[in-house]
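Report on the following structure.
Here the complex is missing one protein chain, while the rest keep their positions.
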Amino acid sequence: MISLAGRDILHSWGKFVFTGVGLGLLIGATLTMAGVYRGMVDDAKVLLSNSGADIWVVQKDTLGPYAEPSSLRDDVYRAIRGMPGVARAANVTYLTMQVKQGGENASDVRVMVVGFEPGQPGEPGYLVAGRRITRSHYEAVADVRTGFELGERIRIRRQDYTVVGLTRRMVSSGGDPMVFIPLKDAQEAQFLKDNDAIVNERARTAANPGLNRPGVPGLLEAIQASQTTSRSVNAVLVQTQAGLSHEEVAEPIRRWKHLQAYTRAQMEEILVAKLIATSAKQIGMFLAILAVVSAAIVAFIIYTMTLGKIREIAVLKLIGTRSRTIAGMILQQALGLGFIGFVVGKISAALWAPFFPKYVLLEPGDALRGFIAVMIICTIASTLAIRAALKVDPATAIGG
Amino acid sequence: MDGFGIRIENMRKRYGEGDTAVDALKEVNMTVAPGEVVGLIGPSGSGKTTLLKCLGAVIEPTAGRMTLGDEVIYDDGWKIDDLKALRRDRIGFVFQAPYLIPFLDVTDNIALLPMLAGQPNAASRSRAKELLEALDVGHRARAQPSQLSGGEQQRVAIARALANQPPVILADEPTAPLDSERALAVIRILNRMARQYNTAVIVVTHDEKIIPTFKRIYHIRDGVTHEEAGEGREIGD
Partner (left out) sequence: MKFDAVWVRRAGFGLLGIVLLAVFGYVVVRTGPFAPVRVTAVTVAEGSVAPALFGIGTVEARRAYLIGPTASGRVLRVAVDVGEAVKAGQLLAEMDPVDLDERVSALNASMARASSAVSAAEAQRQDAQARKQLATINAKRYVELGEKKFVSASVVEAKQQEQTSADAAVSAAEANLAGARQDIARLRAEREGLRQQRQNIRLVAPADGVVTARDAEPGSTVVAGQAVVRLVDPASLWIRVRFDQGRSAGLAVGLPAEIVLRANPAKPLPGKIVRLELLSDSVTEERIAQVAFDSMPAGITLGELAEVTLQLPATQPGPVLPNASLRQRGEQAGVWVLRAGVLQFVPVRLGSASLDGTVQVREGLQAGDRVIVHSEKELAADSRIKVVEAIVGKGA
């Protein structure tokens, strides 16, 4: 027995391929959409993985440091370092800001400035170029997505930093690329204002008679100095000793240090379930609509193709072709269309994904699910055409 | 397959029920011997098409008896279950237009029927080739239907009708779109094939050009058949 579907596809392959490519681009858009969602989740996860922490200690009653602002005194880490089960603890600051990039015709790039202590949790785990920070000041490691190159200078607030290393996939939960700088510089950058603001602030303090008392020399200077120094960080990253559950270590910190401590699982829950929940639903809706649209288009295409062959189908039925054979033909065509569409879609998604401003993660699992979904959608979509074909009266071939 | 190719006795067909019922066929009696070509003529609305559909087993008659070869297939009800197999294996169809399957080449258009009947591909194709040779279109075996002339297409259609060696071929106005020369050629072929493959052929037509070629003619008027002798003009082979 020859394959009727195959012969039909071969006969009108141009139409078939172009339809398949069109459908493929639509499927590509759908896969990309799923990739955008996976990318968001992955952004959140790499943020957690890259920090290298098992527990995040943040200000009490906050969801910090990623989902909410959190501020801790920077000597807290010493107390935490002494808690049972804590292997390493390090201060870290996070500050999202715009930095100028690209010299002459500079453009702004939105980055998350991470202040970390070299050799401690919070440091980027691996580099794609350059070296780690060796000076305790004014050196930076930037993500390639920022567009900075080795040796370039980044101006963050009042200081210039030299890019000595590049990372990849180091992003905030919002997908902003990271710039790593030494903690002390970051503390200054986070809390230090620009020069005009500092001068204004000094004048304002000096104008306050309560703070600028005659007969108390040095008071004003002391106050002004205290205003410009920062002794805060956003979180303390904790690594637990091997063999202890994270919760076991986090619980005493919560109880005795009056700080909030999140384990990796809880942090993931915060980032994935709370921070990107709305976006995820948004994308989910879009995905659902795209799936429905794809299904409708496949159904429409197959239906039209079938209607174009109604006479042939009548003849086939009249000469005794079984309904199963005809249904099989239409189903095979629908699946073939779906297959071409899926292949084209997967290719196109993979080709255009790197050009997205945020990370798009195309998971093989998603592709597999997508393939199954496409096949199911094509099967369902072809039922309409199959019904139409089966309703064709073979008698119509006789007598015009 | 002695005796007759097809025989119809007292066939009736009523559409609808009660007051609105219409009797399309009132009394039809036909007998066509293997190798014989008979004409079935009648004006529009005489029940010609209804009869053809009944004979082609695509609609069910209301009453009567139909014998194909030596098997009664209808006696106030279908006597066999698989009408599709019946149509496929034991009735050949030739239509007004060739109605070839456009996405199959000439050979496969014909070979499709044996294939549907479960024959192996190679046997089906050699059967198709043999038929195409017999119909002088063997050189177009690999052509697509759209590349053939009207006459060639009609020959391929006839070849397809013969593909499963049916005892009867129903030809529905096979010459309508053709000029007289080609129309006569088609009838000539049908005659030749009927003899060669020992098949009964019923040609439904109102084409004046070909009516004189029949030896026997069934007139149908208001659902009743009347057998007449035709002119039986020789048209050669």
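For clarity, chains are labelled A and B in written order, and residue numbers in each chain start from 1.
Throughout what follows, a residue touches a chain if its C-beta (ideal position, glycine included) is under 8 Å from a C-beta of that chain, and two chains touch if they have at least 3 such contacts.
Keep in mind that what you see is a predicted model, and the values were worked out from it rather than measured.
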Contact partner of the left-out chain, one of A:Lys60, A:Arg168 or A:Arg254: A:Arg168
Contacting the left-out chain in the complete assembly, out of A:Leu10, A:Val199, A:Met285 or A:Leu307: A:Leu10
Residue, one of A:Leu127, A:Ala280, A:Ala295 or A:Met375, that touches the chain absent here: A:Leu127
Contacting the left-out chain in the complete assembly, out of B:Asn10, B:Asn29, B:Thr62 or B:Gln144: B:Gln144
Interface with the undisplayed chain - residues on subunit A: 9-11, 13, 17, 49, 52, 75, 87-88, 119, 123, 125-132, 134-138, 144, 149-150, 164-166, 168-169, 184, 214-215, 217, 231, 239, 241-242, 340, 343-344, 346-347, 350-351, 353, 361-364, 367
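As a convention for this text, only the chains that are shown with their structure count from here on.
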Length of the line joining the C-alpha centres of subunit A and subunit B, rounded to whole Å: 69
Subunit A-facing residues of subunit B, complex: 48-49, 52-53, 56, 58-59, 84-89, 93, 95-96, 99, 101-104, 108, 111-113, 115-117, 121, 144, 160, 172
Partner subunit B, residues of subunit A touching it in the complex: 1-2, 4, 7-8, 10-12, 311-312, 315-322, 325, 393-395, 397-400
